[in-house]
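Some chains omitted; the rest stay in position.
Chain IDs A and B follow the sequence of writing; residue 1 opens each chain.
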Amino acid sequence: MAESTNMRLRLPLLCIILEVILIILFGALVEYNDDTHAKLWNANKSHSATRDDYENEFYYRYPSFQDVHVMIFVGFGFLMTFLQRYGFSSVGFNFLIAAFSLQWATLMQGFFHGMHHGKIHVGVTSMINADFCTGSVLISFGAVLGKTSPVQLLVMAIFEVTLFAVNEFILLSMLGANDAGGSMTIHTFGAYFGLMVTRVLYRPNLDKSKHRNSSVYHSDLFAMIGTIYLWMFWPSFNSAITNYGDPQHRTALNTYYSLAACTLATFAFSALVNPEGKLDMVHIQNAALAGGVAVGTAGEMMLTPFGSMIVGFLAGTISVLGYKYLTPVLESKLKIQDTCGIHNLHGMPGVLGAVVGAVTSALASPGVYGDGLQRVFADAETGKWNPQSRGGFQAISLAVTLGMALFGGLVTGFILKLPIYGAPPDTHCFEDGLYWEVKTFQYHFYTTPSQSPLLGQAYPHACLTLWEV
Amino acid sequence: MAESTNMRLRLPLLCIILEVILIILFGALVEYNDDTHAKLWNANKSHSATRDDYENEFYYRYPSFQDVHVMIFVGFGFLMTFLQRYGFSSVGFNFLIAAFSLQWATLMQGFFHGMHHGKIHVGVTSMINADFCTGSVLISFGAVLGKTSPVQLLVMAIFEVTLFAVNEFILLSMLGANDAGGSMTIHTFGAYFGLMVTRVLYRPNLDKSKHRNSSVYHSDLFAMIGTIYLWMFWPSFNSAITNYGDPQHRTALNTYYSLAACTLATFAFSALVNPEGKLDMVHIQNAALAGGVAVGTAGEMMLTPFGSMIVGFLAGTISVLGYKYLTPVLESKLKIQDTCGIHNLHGMPGVLGAVVGAVTSALASPGVYGDGLQRVFADAETGKWNPQSRGGFQAISLAVTLGMALFGGLVTGFILKLPIYGAPPDTHCFEDGLYWEVKTFQYHFYTTPSQSPLLGQAYPHACLTLWEV
């Protein structure tokens, strides 16, 4: 090994330093907001009516928050357990970098668009936003899965969260973009950031670990836990921070239909691209979710169930085709080693979602939205409503996001290339044993045709996992 | 094999045609309802009060919807992963037919009882109802699990969803039945429909696949994920579409107690019917849920916790006894091959629930319900309240449901018998490898007493799953 992968000093030092910095910054900058603060909440509400407490934003956001939280920790965490020998790292490192990122995101997002008299105000909405930003980091994690040390992942999270907050600020505050479900801010940004990082970290000899870069039967079932939770709760994700009332309700409904249509497209094309007509778990686990990504921008608009289903169907289709035909080309031609295929699940569907959002914005009119127009498009409230310009700004937002992601990923990639993080050697990628106590050992042996009466043919090399007793 | 099981053309063609039809019909018929439509919602609410948005039905139904959604996709999906070699299909086909059924159900249920000026109005309540209808299809799936191709399952779903909507219309709209948690409409209907389908599809040589028709250690744990989620969220299921306020609250409470009592009965009888007093995972995974099924009709009534616990205890008892003594008889005498034992989990407890509902209705009185009577029984609102006749109509509803289910299952079964769907041959039932890319192969060998020092006896045939490396 070129470099020691021992984490004994590196990981504790980085974790403790980061957490101490976070605690100090929280102490200096973070305050309860009006709905969480004992004094402010009780001063604000009318004293006569005790039922005012029911109007605390907690009751209208927290169920959505918990669904998003499940997606971040169970959804992303288990989706990545599909690798046969990387389950601990998938769910464990997902846990670590998410726990860090949500704290760091609270500060960065608060700094860029939540300061009140020099303080960052926190409550359930900041919790949702921090989880959203964390989602972006976990998307990028999917690209480098199995090829990075936990120290590298934490360093990546530091930079990515920061740039996410900058990009989000440009889009939402400067360009006035709509992106409630984050087709651009979360998915496109996370995907292209991660793809650029993995490009810079390109390993020409990664095939030395290729026998571990695949799933086994049970690991695919664990991954399906992640998939199904992401799929079920995506309506909550896209609607979590829309305005109250019809926008939130409509977003959940649109996402529900988009995902349903996407699932049928996924099964259809997964069977179609296989010579024997067999379904591929990689497609089902991932492409079936693309419908949620692709209505992340337009979901709160009057996209209609009809429109949502068309978008979902397209998203599932391009995602499966991407896994089948594009991913191998990206690896061989562009040297992009994308472990989870995030380009197919978050990249292309994210861009599709941005385009759908721009078009749907450009078609919005008071005739369709009535008084609800200004509750979806903040521009309309100011009276300067111009749907074409809104569509244009949405398109600019996509371009900005792509630029920020690629540039950020490039810089971050080079920082992660420094030989100081204990990255795994090419021969030991996708292997939990490097960073985790694993009580298993492997027993290799050879089978011959005579030993294998069922299949009647020779398997040159089989691997059997045993446990010490 | 008599017939090719290659899905390359069949499955994509069917999925794409179905989804295109769905999209066209949604485009022509489906509209946002008042709570989801930007124009309608904002026109309806009073303009002065911004907090009216808090009264959108989204906030009072969506958490229940998400719990139901988890039951449909994780609950049913993982419950059926108990088979050793059928995990991909269990959770995957569950995913596919649920994603189709919820779209088709939206149209069928909307057509039969949700048309407004020629349009189907959708919102969170239609989402819950569509998931409910989907649940019925998944119950039937349990009977034919392992013996059907995905194409067959989709065709079954087309017919079952349609008939479900007709039966639901007869019960709820014509007979004015109470059935909030669906003891009749969902469980009884789904069970007897599925049992009739599997009867028509009877395979005399199914024992050729019997070595795969059982669980292994880890597959039973995956199945427990499904069980526990179904058990926990059943109070949400039964209460999801009751009236607001006390009925919803009471339904959740009754279901909670019924399930708790059912669980103790299940453990008791599972140990009692085993010669060595050992518990059987099949019972725990299934019978412990029967208490939720059995209060699906009466749960919203003043059943009392006391009554709920008695019903739950009975349901658990008959379910375990059904698994132990009735299922083998159904197979040997009536030629009903019921893979998951849906007759024990949904069939008998569903009928019990219908009977309990009829009796509880017949005993309802203004003295017990006060002004709440008309909020549970729609009849009472019209002033023509007659509890005995209500009980009678509940009993008629059960009879109608049984008739519709058996007739529908019969017709659907014969349609599914056509040799065009790529059904698995008798030798390859309960096997994922037929429809999925599976990267494992099996290695069969013989052990002798000398090789097995622990157990000291011969095992004629053992199977070991290996993975290529």
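Simple rule for what comes next: contacts are C-beta pairs under 8 Å (C-beta built on N, C-alpha and C of every residue); 3 or more make two chains touch, one makes a residue touch a chain.
Here the structure is a predicted model, which is why all the values come from computation and not from measurement.
Of the identical chains making up the complex, 2 are displayed, while the complete assembly in this file numbers 3 copies.
Just so it is clear, only the chains that are shown with their structure count from here on.
Separation between the centroids of subunit A and subunit B, computed from CA atoms only, is 32 Å. Residues 55, 59-60, 63, 67, 84, 211, 214-218, 220-221, 224-225, 228-229, 231-233, 236, 243-250, 252-253, 256-257, 259-261, 263-265, 267-269, 271-272, 274-281, 284, 288, 302, 304-306, 309-310, 313, 368-373, 375-376, 444, 447, 451-455, 459, 461-464 of subunit A are the ones touching subunit B in the complex. Only residues 6-12, 15-16, 18-19, 22-23, 26-27, 30-32, 35-43, 45, 47, 51-54, 56-59, 62-63, 66, 69-70, 73-74, 77-78, 81, 87-88, 91-92, 95-96, 99-100, 102-103, 122-124, 127, 150, 218, 222, 225, 435-445, 464-469 of subunit B touch subunit A when the two sit together in their complex.
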